[in-house]
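As you look at this complex, bear in mind that one protein chain is not there, while each of the others sits in place.
Up next, chain A:
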Amino acid sequence: MKPEQDDLFEQEVEALIKEIHTQYGYDFSGYARASVYRRIKRFLGQKHLHSIDDLRKHLFTDSFFFENFLQEITVNVTEMFRDPTFYKSLRENVLPILSTYPFIKVWDAGCSTGEELFSLAILLEEEGLLGRTKIYATDINQKVLRQAKEGIFSATQVAAYTSAYYAAGGKRDFVTYYTSNYGSVKFDSSLVRNVVFYPHNLATDSSFNEFHLIVCRNVLIYFNRALQDRVFNLFDESLVDLGYLALGKKETLVMSGINDRYDFVDKSNRIYRKNS
């Protein structure tokens, strides 16, 4: 694209973001632009659309198409036990402290299709804590929440998940957690017996409970600094004193307004603890 075409594309996307907010109530104004432009160009290519105008026509006449768009724009690529050292650290440094509480509340914010949720549930189960833990699993997207509830994942990933599980300090035989069926695996639904699935939009919704642990990994990378600050404040309000916050490996509180109130539990895995 020539520079003036780029400018036009960007102006059209800005107008589209406003229109989506008005029509559907989803607010993307605080999303990181480099990523939004890339996702939209990619979506146009997939759907063989040639302009933002073509995209508009579909988005505002077909709510099924919009749901599809929402799923593509909000990245839902995820895996079980991503960064095994993170899960190992959570098991060794955080769960022993959480076990001192009679009842544990965890928020998995931006749980997407559930791979992270099931990984957390397996960890809690193996540490004997799942029975007295309530996990709130939230996402902006209702479609992925339905998938998360099912716990059905592609069998092609299982070998990778199995080695990540053991690297994360897994204590059992991984196959005991799922049953295989026609190219997919279904995880034991008792793992999510104490999970509440709940649509929640980090960009616009407020705090709804108090938690001992909030896990929000690789969600905030898609937000700009201002929206990240909003979400960090939301997490701060939602954490008990001495509660834990787990971010993605390359996400940081350092530029946020709440940084002073948090200490590192594990710097390389970005696990923080609220110090007051």
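By our rule, contacts are C-beta pairs under 8 Å (C-beta built on N, C-alpha and C of every residue); 3 or more make two chains touch, one makes a residue touch a chain; residues count from 1.
Convention: contacts and distances are computed from a predicted model.
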Between "ATP-binding cassette domain-containing protein", "Cytochrome b/b6 domain-containing protein", "ABC transporter permease" or "protein-glutamate methylesterase", which matches the UniProt record of the unshown chain?
"protein-glutamate methylesterase"
Residue of A:F187, A:Y222, A:Y244 or A:Y262 touching the missing chain in the full complex:
A:Y222
Contacting the left-out chain in the complete assembly, out of A:D27, A:E126, A:D188 or A:E251:
A:E251
For chain A, which positions touch the chain that isn't shown here?
3, 6, 32-35, 37-39, 75, 77, 82-85, 164, 218, 220-222, 224-225, 228, 248-252, 254-255
